[in-house]
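For this depiction, one protein chain was excluded, whereas all remaining protein chains were kept in their positions.
Labels A, B and C are assigned to the chains in the order they are written; within every chain, residues are numbered from 1.
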Amino acid sequence: MAYRFVYRRTVAFSDTDLAGIVHFSRFFLYMEDCEHAFYRAEDESVHKMSDGDGGWVGWPRVHVSCDYRKPIRFEDELEIELLVARVGTKTIDYRFKFRRVEDEGFTAVASGKALVACVRCKEGVMEAVEIPQAIREKIEQAPEGELKKFTD
Amino acid sequence: MAYRFVYRRTVAFSDTDLAGIVHFSRFFLYMEDCEHAFYRAEDESVHKMSDGDGGWVGWPRVHVSCDYRKPIRFEDELEIELLVARVGTKTIDYRFKFRRVEDEGFTAVASGKALVACVRCKEGVMEAVEIPQAIREKIEQAPEGELKKFTD
Amino acid sequence: MAYRFVYRRTVAFSDTDLAGIVHFSRFFLYMEDCEHAFYRAEDESVHKMSDGDGGWVGWPRVHVSCDYRKPIRFEDELEIELLVARVGTKTIDYRFKFRRVEDEGFTAVASGKALVACVRCKEGVMEAVEIPQAIREKIEQAPEGELKKFTD
Partner (left out) sequence: MAYRFVYRRTVAFSDTDLAGIVHFSRFFLYMEDCEHAFYRAEDESVHKMSDGDGGWVGWPRVHVSCDYRKPIRFEDELEIELLVARVGTKTIDYRFKFRRVEDEGFTAVASGKALVACVRCKEGVMEAVEIPQAIREKIEQAPEGELKKFTD
């Protein structure tokens, strides 16, 4: 059972824009990549989950947000931390923190949220479903104290 | 003076992901493109604004969010509506609504927010500044009733 | 029957990189969007083409290339011209020219190629197939003289 994950990446050239900084929309790609790496670390794949009946289980976003504190740049080293704020019946609520890795320590650069819904997709149709038991056995909600500390 | 803008676009193939729908991060590109088209309609360019002193004025995001109600797909026709919720001293707060254009009417698919800060960029350094008068003369805050109607 | 198409677009902020110019990879998105707009103008959609048997017909790329002559920038107005260089049994060979729209005339900025194959996709498997008759009736090869003029 896990509720926390840390993921590193180097900022790519194509993530920047003419202001010389990472385009704000890329933070959402970083969050998603972090979430998927978290799944893989738990021996699951976001994508390959068959529903055992010709369909598959996916996680479209219901709500996302991001707060930007400092700009980041090409070749910055980032650490992205994920916390599972809540596991509901059909949704998971993630929190993210972005830190730039410095020679000495870290600088907080942004924080984000993603509320994702479990859906079953079959023949192009999506339907909200309960989170499968296999997932529930691996992903748990952070203890309240952890969540408080994370979001403070 | 303007506080509202409507912008249309057709969903591109490269905006979709393997779930067969538009990737959630693309909604932020649509919002940004709508904001820039709004500026151009007001005879400004987001980018080309010189500060008259070797630097330029830009609008990095402080906070963004999006709420997703229905998936959209390749070649869907979208209408994106922007409303200026607030013009502060150094920030502008935008609201967005996404509608899919149907044969008869529209379907609401998503809504979003972007709080942007006015910064002056010179030699790679960004500094928050007051919104230039030239912008203030063109962009105004929506009347309270309009905002209420928009976000309800 | 058509073998030529012209498509306009304004360069988006998120298409730029820290060098202040449009990222080279975006030219391929512009070519693809132009190709799809060409299809739509011919009353077809690249995507929605059912094969009448539970699968669908798609056009993955076999080869693409781009030659860059001049950089383009945010809010530049682009004209992209497509020419059908060859319609084979299972492939179509497109040529593209990129021009920046100036106050007086145009500046040639880049040119590109895309060789696309017709495939049938069913249950995640792709198989090269002959181009459907409905497409052949709408898309034709440019006369040799036109192609020569285009690529000179």
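We take it that a contact is a pair of C-beta atoms (placed from the backbone, for glycine too) under 8 Å apart; a residue touches a chain by one contact, two chains touch by 3 or more.
Just so we're clear, the structure is a prediction, and the values are computed from it rather than from any experiment.
Student: If the hidden chain were put back, which of B:Y30, B:W59 or B:F74 would touch it?
Tutor: B:F74
Student: Which candidate, C:R8, C:H63 or C:K148, sits in contact with the chain we can't see?
Tutor: In the full complex, the listed residue that touches the missing chain is C:H63.
Student: In the complete assembly, which of C:I21, C:C34 or C:V109 touches the absent chain?
Tutor: C:I21
Student: Which subunit A residues would touch the chain omitted from the figure, given the whole complex?
Tutor: Subunit A touches the chain not shown through residues 12-14, 29, 32-33, 36, 40, 45-48, 74-75.
Student: Please output the residues of subunit C touching the missing chain, sorted low to high.
Tutor: Interface with the chain not displayed, on the subunit C side: 18-21, 24-26, 28-29, 32, 47, 58, 60-68, 71, 121, 124, 126.
Student: Touching the hidden chain in the full complex, which residues of subunit B are there? Just list them.
Tutor: 13-14, 16-18, 20-21, 23, 25, 73-74
In this section, only the chains that are shown with their structure count from here on.
Student: Suppose each chain is reduced to the average of its Cα coordinates; what separation in Å results between subunit B and subunit C?
Tutor: Averaging C-alpha atoms per chain gives centres 29 Å apart.
Student: How many angstrom between the C-alpha centroids of subunit B and subunit A?
Tutor: That pair's centroid distance is 24 Å.
Student: Which whole number of Å gives the spacing of the CA centres of subunit A and subunit C?
Tutor: Chain centres of subunit A and subunit C, defined by C-alpha means, are spaced 34 Å apart.
Student: For subunit C, which residues are shared contacts with two or more other chains?
Tutor: 13-14, 74
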